[in-house]
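Starting off with a structure, shown below.
Apart from one protein chain that is not included, each protein chain of the complex appears where it belongs.
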Amino acid sequence: MLDTLFQASILVSIAAATVRIATPLLLAALGELVAERGGVYNMGLEGMMLMGAFTGYLAAYESGSLWVGVAAAGFTGALMAFVFAVMVITLKVEQIVTGLAVNLLGAGLSTYWLRAAFAGDGQTPTIPFFANAPIPYLSELPYVGPVLFDQKLITYLAFLMVPAVWFFLYRTRYGLILRCAGDNPKALDVKGIAVAPVQYAAVVFGGLMAGLGGAFLSVGSAARFVPEMTNGRGWLAIIIVIAGLWRPWSILVAALLFSFLDALQLQIQGIGIAIPYQLLLMMPYVAAIVALMVRRSRASAPAMLGVPYLRE
Amino acid sequence: MTPNETPRLSVRHLTKRFGPLVANDDISLDVMPGELHCLLGENGAGKSTLSSCLYGLYRPDGGEIWVDGRPVHLNSPSDAIAAGMGMVHQHFVLVPSFTVMENIAVGAGSGWRLDYAGVLDRIRSICDAYAIELDPSQPIGELSVGEQQWVEIVKVLYMGARLLILDEPTAVLTPDESKKLFTVIERLLADGISVLLISHKMAEVMRSDAVSVLRKGRLVGTVRTADTTRDELTSMMVGRRVSAPVRVDGEAAGQERMLAVRDLVRLRDTRRVLDGISFDVAKGEILGLAGVSGNGQDELFECLCGLVAPDEGSVTLADKPLHGLSVAEVAAEGVGYVPSDRFRDGLVADLTVSENLVLGQHWQGRWRRGPFLDRGALDANARRAIETYSIAAGGPDSACRKLSGGNAQKVILAREFTKASKLLLCNQPTRGLDVGAIEFVHRELVRKRDEGCAVLLASEELEDLFALCNRIGVMFRGRLLAILDARSATHEEVGRLMAGQESAGAA
Partner (left out) sequence: MSEFSLAGWRLERRIEQSRFSRPIGLAVALVGAILVCSVLFVSAGANPLTAFATLAKGSFGSLRVTGETLVKATPLIFTGLAACVAFRARLWNIGAEGQVFAGAMFAFWMQHNLGGYPALVQIPIVVAGGIAGGALYAGLAAVLKTRFSVDEVISTVMLNYIIVYVLSMLLLRGPWSEAGGFFEQSARIDRGAVLPIVLAGTRLHAGFLLAIVAAVLVYFLLKRTPLGYEIKAAGSNLRALDVQGTNTRRLILVVFLVSGALAGLAGVTEVYGVQYRLKAGAIAGYGYSGIIVAILGQLHPAGVVVAAILFGALLNGAILMQITTGVPSALIYAVQAILLLFFLAGWAACNFRLRRIADA
């Protein structure tokens, strides 16, 4: 049985699936990274991804265009993040509780709206989802080709965001300001730079990315919206940021590791090895806990993460 | 200084209220270009409020501010910076994970590019102009506190400040570093930059050109330093004649050893934050620990009170081993601990006075009736403490959050003094307190000593130590350099030891 697993084609298929599955995680995690670097702990990621998935699906269905769906998803995520930002940055409500409220809102609203919009239909209608966009020449390379260069456009975007976010954080003036906001916002304040707009921008960006990640799930692969379809991916994105020690490239590695587990589990199910599928589905969550146990060092976290800035 | 020169800074009738409290009441003063102007006042007099108003952190409720002859409205720090104000806070505002250069440069410039080359140039020219030594590529975490202050100063100069507000800059410096600071200040003054120095150290105040004295929010007066004396300034500051703390020696300090510390070592990563500390404290003796904060005092107290176990060495109380015991066990042996950070380590702000008085003892039988807390007992205890220690609180049920620093300290003292039958550990007990409260704490420490308790007192105020202690030890970089007899030692000797110079007569 193990030799079936190790056939080249199966491994390639697992690798390609890993890259594909990593897409929403990577998008959400990079968005969360930016928000957390600004000092805001956005726990409502799950809700934003879910609403992104739903509005992406609904907009794509109503308009007939997939890209309109993606845009709507991004916009929804950004909008929810903006509301979250108002509560957490300006009104200084506890970040954890507000994030939870956003999660529940996203879950409840998306389920309700789905039922309301498609009341009569038995099964919600499918939409044609994004086809792969293979890059010419590169996608034909043996092994590497199908894995890296025969994916959907959103996937390419997600992976390109890794160096983009890295460059932004470490090579631009704005990135320096953002990192200062997360480590010591008072240092910005005494220089006459308002902290709140920086944090707002970071949080809204995080929401935008979460929405896009959600869109990938519905518009990009599942072709429909199912209630609670994110199934904890928002939480995994938060864990990936921690496991990646708040650094873009390490986050990429962490995201790929988690996605690999998921891809592996799918393949094992497909082959029909006699492991209860629930155990396999549990793996990412158990792995998340293990990852946090191992990565104990919180010293890499932005120093003022989660603490609303108050000019005393 | 020409008589008709426009003042760099002119403040007229500045008032700032916080609810019913008037922190600044109708304050008017002038600072000339190139002048070292001192702002003197005890804790709570309104110095920080005034400087915050000048930096745009607070908006005054009344009055005007003029800079170089033009009226300005300082609604935010960016307005203040544009007007040429710069402020170095008492607690630094630096990002430990950034380098010196990044701390200075963050936010400066425009656009998205980072122009490190240009930033470096500018930093170098500022450092050269004022003889400041800095390595721009060093991470802040590696700098000592004194070195960090230079970064703060350069940061402020980088933004083009023409008036520097320095808030208690020498509080964390050794005497040597303070001298260096004043050299730089002199060069700044020569360049026409004004310096507003907030300090309560008389030695520094006397070096200034002019002094404005604040008391309870009002300006008592502005005098030219050359025309006044220390005593006059002190009485302006406090409102009555106050002389330097007088030594009150009790009966001859007992020879009976109470606390014995031997070769105490504590490691943080690979650094020895406590490096082989040994000393004794006898019954009825106050042993002082001099030294700038950050040289191991906090770590020593944490080991003694049982919060952290030492990596090597031993601590015994009346020959009973104390090291390795938990905090509760140590307290049960008759040890009281007054921590340096009142509101972080000593009190829970949201609990009431009566609740805070039993913090740590709340499971004990005398505060309980069956499974429940005995509110009556707590209440009675609180009333007693409020009476005995004159704690100005609304009542046993007022939240400690509302207490002033002095009264919060009284609550802690009330609690810890009752616990301390054998040993009292005090870390910076008079920090941030006004003169009245400081006198109170001194009296209480002496009383405790006279009752036969052994007292270990760490303080940054040499005057306090010389007035209270039988012997004074000096801590430097985790080591106890020497223990001197308080009656025969001099301030200079202690000052030198505080700077790490062990041999007498060294430069």
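Letters A and B name the chains as they come in the text, with residue numbers starting at 1 for each one.
FYI, a residue touches a chain if its C-beta (ideal position, glycine included) is under 8 Å from a C-beta of that chain, and two chains touch if they have at least 3 such contacts.
Nothing here was measured: the structure is a model prediction, and the numbers come from that model.
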Which displayed chains the unshown chain touches: A, B
Given A:Trp67, A:Tyr174 or A:Tyr285, the one touching the chain that is not displayed: A:Tyr285
Residue of B:Glu35, B:Glu285 or B:Glu355 in touch with the missing chain, whole complex considered: B:Glu355
Residue in contact with the excluded chain [from A:Thr98, A:Thr124 or A:Thr155]: A:Thr98
Interface with the unshown chain - residue positions in subunit B: 18-19, 58-59, 73, 75, 305-307, 326-328, 330-331, 337, 339, 343-351, 355, 359-360, 362-363, 367-368, 371-373
Residue numbers in subunit A that touch the chain omitted from display: 43, 83, 86-87, 90-94, 96-98, 100-102, 104-105, 107-109, 111-112, 115-116, 119, 196, 227, 231-232, 235, 238-239, 242, 276, 278-279, 281-282, 285-286, 288-289, 292-293, 296, 298, 309-311
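One rule holds for everything that comes next: only the chains that are shown with their structure count from here on.
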Subunit A residues touching subunit B - in the complex, by the definition given at the top: 171-174, 176-177, 179-180, 183-184, 186-194, 303, 311
For the subunit B and subunit A complex, residues of the former touching the latter: 55-57, 76-82, 87, 89, 93-98, 102-103, 105-114, 159
